[in-house]
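Removed: one protein chain of the complex. Kept in place: all other protein chains.
Moving on, here comes chain A:
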Amino acid sequence: MKSLDDFLSLVHSETGLSLTPSTVGADFDELPGWDSLLLLTLLTAIERETGRRVPMAQVLESTSLRDIYALTAQTVEP
């Protein structure tokens, strides 16, 4: 997972949501069918893809997928 595009394609595969760089900042409240379970599914997938641990407590406090990308991108890039 090297770029925002990789991230968005992972989001699509794991959660079924089709997002673009311009909609990735949408608040979770605006995403159809979004729930904490989808979030956890996504986190597990991110950890599997990156081989790194995601700071889960912080992720759970985030409000959009862009926040999550920012948090997990930190863990990807050395």
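Criterion: contacts are C-beta pairs under 8 Å (C-beta built on N, C-alpha and C of every residue); 3 or more make two chains touch, one makes a residue touch a chain; residues count from 1.
By definition in this document, contacts and distances are computed from a predicted model.
The chain absent from the displayed complex carries the UniProt protein name "HAD-IIIC family phosphatase", chosen from "HAD-IIIC family phosphatase", "RNA polymerase sigma factor", "ABC transporter permease subunit" or "Ferric reductase". Checked against the full complex, the candidates A:3, A:41 or A:63 give a single residue touching the omitted chain, namely A:41.
In the full complex, chain A makes contact with the omitted chain through residues 13-16, 33, 35-37, 40-41, 44, 48, 56-57, 60.
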